[in-house]
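Before I ask anything, here is the structure I am working with.
With one protein chain held back, the other chains of the complex are shown just where they sit.
Letters A and B mark the chains as written, and numbering starts fresh at 1 in each.
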Amino acid sequence: MSQVEFFQQLINGLSLGAFYALIALGYTMVYGVLRFINFAHGDIFMLGAFLGYYLTPRLMPHFPGALAAVGVVVVVLLTMALCALLGILIEKLAYRPLRARPKLTVLITAIGVSLFLEFGGQFVFGADPKSFPELIEDRALGSGALTITKGQVIAFVVTVLLLVALTFIVKRTKLGMAMRAVSNNATAASLMGVNIDTVISFTFGLGSALAGVAGILWSITNTTIDPLMGVQQGIKAFTAAVLGGIGNLPGAAVGGILLGVIETFVGGSSFSTYRDAIAFALLIGILLFRPAGIFGRMQVEKV
Amino acid sequence: MNYRHIKKFALLAAIILSAVVSHFSGGWNQYHLLIIITIGINIVLAVSLNLINGYTGQFSLGHAGFMAIGAYVSAYLSTEYGANFLRLFGGHAGALAIALLFLGVLILGGIAAAVAGLIVGVPSLRLKGDYLAIVTLGFGEIIRVIIQNTDAVGGARGYSGIANYTTLFWTFALAAVTIYVVVSLIDSTYGRGFLTVRDDEIAAEAVGINTTRYKVVAFVLGAFFAGIAGGLYAHINNSINPQGFDFQVSILIVTMVILGGMGSTPGVVLAAVVLTLLPEFLRWFAKSDLLDWLVRHAYQFLSPEHFAVAAAKTKELFESRMILFSILLIALMLLRPQGLFGALPRRKASR
Partner (left out) sequence: MPLLDLQHCTVRFGGLTAVSALDLQIGAHDLIGLIGPNGAGKTTVFNIITGVYRPTSGSIAFDGRPIGGAKPNVIAGRGIARTFQNIRLFATLNVFDNVRAAFNLRCKHGLAHALWRTPAFYREEENIERQVMELLDIFDLGRHRATLCSSLSYGDQRRLEIVRALATKPKLLLLDEPAAGMNPTEKEALTRLIRQIKDRFDIAVLLVEHDMKVVMSICERICVLDHGTKIAEGNPNAIRRDPKVIEAYLGEAPANV
C-alpha cells in the first residue's frame, strides 16, 4: 500500500468512524443509565435518514440561494428533534412499563421494537432503496492525490462539534450531572432527589437526536437509504461502543473512529468481501478477552 | 411394561404415525404439504432452541447460523457425493439406500452444526444476557458471510440442484426425536442441572453443578438439532441461499420459544405450529373476498385513487409477517412475559 493510498484509507476511515461514534454514543448513554442495550437504536438512525429524505424536498425550496445553509441547519435540527421525540416515546411506551422486570424481558422488547421500526418502515416507506436528495452537494475538495469530499469534511466537523456539545451537556448542565449520577448509582441518585424518569427520557432524547444527525450525515455521503439500513450500522456502532468500553462517552467516540478505520483498511485489502464480518469478529473478540473495552473497568458480581 | 417406558413408546408411536400419514400424503396439495413440513422443521428448531434459551437460560440469537451450517453441509454432501453413494447399491438404489443416504447427510450436517455450537458455546461461559444475545447474533452473521464467500456452495448466488429427499415422515419422525431428547433429558437429575444454571448460576455451582459443562452441552445439542432442521429445510427447497438464514430467521425461532413459554416444550411445539400457520392464514386473508368486502366498506369515504392505495396497503400489512411478529413480541413482553405456558415469572426472595 502506497503512502497516498494509506492516507486516503485513513481519511475514509475517519469519516466512516465519525458516524459510528455518533450512533455509539446513544448506545453507551442508554447503557450507562439503564444497563441495557437498546437494540432499536440503530433504527432511529435509519429514521433520521428517512426524515431527512422527506423533509429536504419540503423545506429546502423555502431557503433559496444563499439561505440554503440555513435550510440545511433547519432540516438537521428538525430531524434531531423528531428523532429525540421518537426515542423518548419508545422508552415511555415500551421500556418504562418493564423497568422492574428481568433484563431479558426488556431485551426481547427492544428486539421487538427494532423489528417493528424496520418492517414498519418497510411498510410505510416501501422496501426498495431510495436515493437521498442532494441536501449538500457532496463534491470532492481539492485536486491533489488525496480525495476528500465535502460530505466527509462536514460529517467529521459536525461530529466533533456534537461531541464537544455533548461533553458540555454531560459535564456542566444540571441534567447532565443527574445523568452521571444515575449512571453511577440509580438508587442513591433518586434518594438525592434526582428524578430518574426525567433523566432516562433526557438520555433517550439526546442519544436519539445524535442518531438522527448520523442518519442525515450518512445519507449525504452514501446517497441511498433503505428501511433495513439501521441493522448493520446499528450493530457496528454497538461494536464501537463496546470497543471503547460501554457506558463510557469518550470511549464510544474513540471506538467508533477505530472501527471505522479498521473497516476501511480491511475493505481496501484482499479480504474486502469479509468487510461486514469484521465488526462482528471484533465484537466477539473484545467481549471474550476484554469485555470492559479499552476504557471500561471490570465489574465483579456481588454474591 | 410400566410407566417407565411411556416416553419410548410415545416416540415409537409418533414415528410410526409419521410413516403412516406420510404414506397417504402422496395425493395431497403440494403447497399444503410444504406448509405441514415447515411446521415440523420449525418444531425441531424451536424445541432445540428452547433447550438453550428456555431451559438453560442462555439467550441465543444465532440459531439460524447453526441451521445454515446443517443445511449447507448436508446439501453439499448429498449433491456432490450422493450419486456415488447410491451407485454402491448397484442399478436399483431403492428407498432404503436413499433413506440411508439422507439420514447420513442429515446427521453429518447436525454434527457440523454441533461443532459450531461448541465454538459459540464457549463465549456463553463468560457472557450473559444482552451481551450473549449480540455475540450469538454476530456468530450467526459471520457464518452467513463465510457461506457467501464460499464458492464451492455457490457463494451469494446460493446453492441449487438439491434432491428432494425431505418427506413428511422424515420431518415428523425427527421432530419426535427432538422432543423425546429434550423431554427425557430434562426429566432426570442430570437434566435438572440445566434449569439450575438458568435459575441461579452461583447457587448451582455452590451445590457442585458444573455450569460450564451444562452451557456447552446445551449449545452443542441445540445446534445439532438446528443443523438437522437445516438439512430437512435444504432437501425440500432444492435450492438454498445465505439470505435464507439471516437474523430474521433466528428471531422467528426465538419468538416461537417466547410465545410458547421459555422452558415449556408443549408450549413451544404449539407456538411453532401457530406461528407457522398464522402468516399463511393472514396471507390467505389478504387475498380473500372477506378482506375485499371489509376494505370496500371501511374506506368508502375515500376518493378512488386514495382508496386503491389504502386497499393495497391494508393487504400488504396482512402479508407482512415481520410486523406481526414484532407486535406480538412487544405485546407478549408487556402483557405475558412468561409466554403461554412458561414457568412463573421469577420472583426475588424477600421479606
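The rule is short, and it goes like this: a contact is a pair of C-beta atoms (placed from the backbone, for glycine too) under 8 Å apart; a residue touches a chain by one contact, two chains touch by 3 or more.
The shown structure was predicted, so the numbers you read here are calculated from the model rather than taken from an experiment.
Checked against the full complex, the candidates B:Gly140, B:Gly154 or B:Gly193 give a single residue touching the omitted chain, namely B:Gly193. Set against the missing chain, the residues B:Ser22, B:Thr38 or B:Thr211 yield one that touches it, B:Thr211. Touch with the hidden chain on the side of subunit B covers residues 4-5, 7-8, 181, 184-185, 187-193, 195-196, 198-200, 202-211, 217, 263, 343-344, 346-347, 349, 351.
Simple rule for what comes next: only the chains that are shown with their structure count from here on.
Between subunit A and subunit B, the centres computed from C-alpha atoms are 33 Å apart.
Against subunit B, the residues of subunit A that register as touching in their complex are 36-37, 94, 97-98, 101-109, 111-116, 118-120, 122-123, 231, 235, 238, 273-274, 276-277, 279-281, 283-284, 287-288, 291, 301, 303.
Subunit B contributes residues 59, 61, 122-123, 126-127, 129-131, 133-135, 137-139, 141-142, 145-146, 148-149, 202, 247, 251, 254, 258, 313, 316-317, 320, 322-323, 325-330, 332-334, 337, 345-346 to its touches with subunit A in the complex.
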